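Showing just some of the chains, left in place.
All chains are identified by letter, namely A, B and C, in their written order; residue positions are counted from 1 within each chain.
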Amino acid sequence: MINVTIWNEFEHEKTDDEVKAIYPNGIHVALAEGMNGHGFAISTATLDQDEHGLTEEVLKSTDVLLWWGHQAHDRVNDEIVARVVKRVHEGMGLIVLHSGHFSKPFKALMGTSCDLKWREAGEQEIIWNVNPSHPIAEGVDSKLILEHEEMYGEFFDIPTPDELVFISNFEGGEVFRSGCTFRRGQGKIFYFRPGHETYPTYYNPEILKVITNAVKWAYPTSSPAPVYGNSQPIRELKIPVV
Amino acid sequence: MINVTIWNEFEHEKTDDEVKAIYPNGIHVALAEGMNGHGFAISTATLDQDEHGLTEEVLKSTDVLLWWGHQAHDRVNDEIVARVVKRVHEGMGLIVLHSGHFSKPFKALMGTSCDLKWREAGEQEIIWNVNPSHPIAEGVDSKLILEHEEMYGEFFDIPTPDELVFISNFEGGEVFRSGCTFRRGQGKIFYFRPGHETYPTYYNPEILKVITNAVKWAYPTSSPAPVYGNSQPIRELKIPVV
Amino acid sequence: MINVTIWNEFEHEKTDDEVKAIYPNGIHVALAEGMNGHGFAISTATLDQDEHGLTEEVLKSTDVLLWWGHQAHDRVNDEIVARVVKRVHEGMGLIVLHSGHFSKPFKALMGTSCDLKWREAGEQEIIWNVNPSHPIAEGVDSKLILEHEEMYGEFFDIPTPDELVFISNFEGGEVFRSGCTFRRGQGKIFYFRPGHETYPTYYNPEILKVITNAVKWAYPTSSPAPVYGNSQPIRELKIPVV
């Protein structure tokens, strides 16, 4: 059983009629429903909850956290950000979606600006699988076509991903590293590009398959936590002559 | 002409007689002298200077910054740290030495704890070249032997390096990824393990050769700065039918 | 159910009394017994069998192939080698053990000499886990100690591994990238260093845990096979004006 927490800023869906029409209960609920049937225990959390819904208890029992945010990144409390980052370091998986590229936890974990080019023109995105043997690509076709999406374009200011799984082609001419894995501490991170709030991307079964695969991939490994600090030698040392 | 700034915390050398005996003018001066003859324009900066010697002007004119710190990491002002990180993102090279693994700029750029095992026992370190065609290994032998060094052991909590150049074997039984490259924004970063303050490591010609090579490697590329934000299509878009 | 085929050259065990005493039925049988209890369907194959036991049928039904060879690499038929390489390209996992570094299939898949330093002196090897969140390190301790092993030392002439999971420290002073992953075509490859024929390494439960994890990791992904060749455009092209 994988404990999944879906965090959503949940602002656009309350204030923008176009978004409300697509995600009436919020992106987090659409994702939770779409990820049904995989044996995940799914909870949701949103910005306006106490501690943004990410209490110590919630995070402690979360195996994989999904993160969608956009217009309210700066309203996420720094203490909660530090808590999320610490849990990733301890092994919690993190799936960062779309405009979450600019979220505080992702930027803190990357160490870069995470900036990019963008355009809201409803253009076609074709997402190509460039790592077909990767578990996140399990059962995924060679390409996914989204007829209308926001464009994200390179240069995407991230560290070189540990693994590149998807690259997008946009109708206007850009490319984007759309599916990227990173390891930070004991935690696995997957950034997945699609999901602008004005398009029904998170109802697309192929997109949901990728996210579901990513959750399974990001599940923490049960290795002993690394031990740091002052350490006794395993082999006898010669007495140093200084 | 490469403008190099060597930043040193410069504390041990003033308060500890053993260290003072090895580096009477400070590690920064030993490094500056040791890197002579390569056509670098070398300056130094230390913690106790105004703005730690790292004013906007100094950083702006620095191509590659070296960083040695140990016991006073927390006394480095956060504003200066942000300034260093920003300059790395803009393209300034950064060479982080030894206990600089725990410095604020390195941790901010890595997004991890940067923790490790350590032992001060003056044991033998053998540094193996595992990437002989890398420019940082230019003219460097297959192994470097340091008779007495502090031990650093895995797990070293860093992101997977872009390139692994050196791995150390310690007499007590540990291994360590001793020479690691990373790219963050437009800047190149090299972490190089050796250099505990109680050993004359920075007088070793092979160690100096590696550091000198790293400076040349980390010199900024003169590509145009990436452009981010709202972007016009290169190709004409079909009108989206939503 | 994962179909595993363990291929062993099976020469030392028949001609060398010391080896026979350790692996009376061959390394392949010791491995098969040691990997029991994980729900694998395990078969073995050896050099002296028809087609080295690796017929089209056997390989077609093999999900993950293990390979141990040493003194008879050149007696492996090139046609069988091509068959193994093709199956890896199609998705079959491959676990290459110890002296298998010099096997024909591994060299063909790497494109390098795969050469290294070695010493048969029964010295201590300490294998450090440098990628604790990797599935191959699942449940594996931070270090594995083998009191007596053959030494393998860097420079190990392989392409940069996709992922580095283990690094060994040898008593005599060397280091070695002991656990390395590679992807070739649709197939996943894991090279794992330990296992000289004169030591009981493959009875060590920790070593068996790593190999078992690697089998699970290398199981083929069920993505559609890539399509190559002449391809129709997805979007309408403007008529080119040459």
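A few comments on the model shown:
Keep this in mind: contacts are C-beta pairs under 8 Å (C-beta built on N, C-alpha and C of every residue); 3 or more make two chains touch, one makes a residue touch a chain.
Please read all numbers here as calculations on a predicted model, not as lab measurements.
Depicted are 3 of the identical subunits; the complete assembly encoded in this structure file consists of 4 such copies.
As a working rule, only the chains that are shown with their structure count from here on.
Taken as a contact graph, with one node per protein chain and an edge wherever two chains touch, the assembly is complete, since every chain touches every other chain.
Subunit C has its Cα centroid 32 Å from the Cα centroid of subunit A.
Subunit B and subunit C have Cα centroids lying 36 Å from one another. Note on chain placement: the centre of subunit A and the centre of subunit B lie 30 Å apart, centres being C-alpha means. Residue positions 124, 126, 129, 131-132, 142, 163 of subunit C each touch two or more of the other chains.
Subunit A makes touch with subunit B in their complex at residues 85, 89, 108-113, 115-119, 121-124, 147-148, 151, 153, 155, 157, 159-160, 162, 171-174, 182-185, 226-235, 237-238, 240, 242.
Residues of subunit B that touch subunit C in their complex: 124, 126, 128-132, 142, 153-156, 160, 163-164, 167-170, 173-175, 177. Interface of subunit A with subunit C (complex): residues 91, 124, 126, 129, 131-135, 137-143, 145, 162-163, 171, 183, 185-188, 220-224, 226-227, 234-235.
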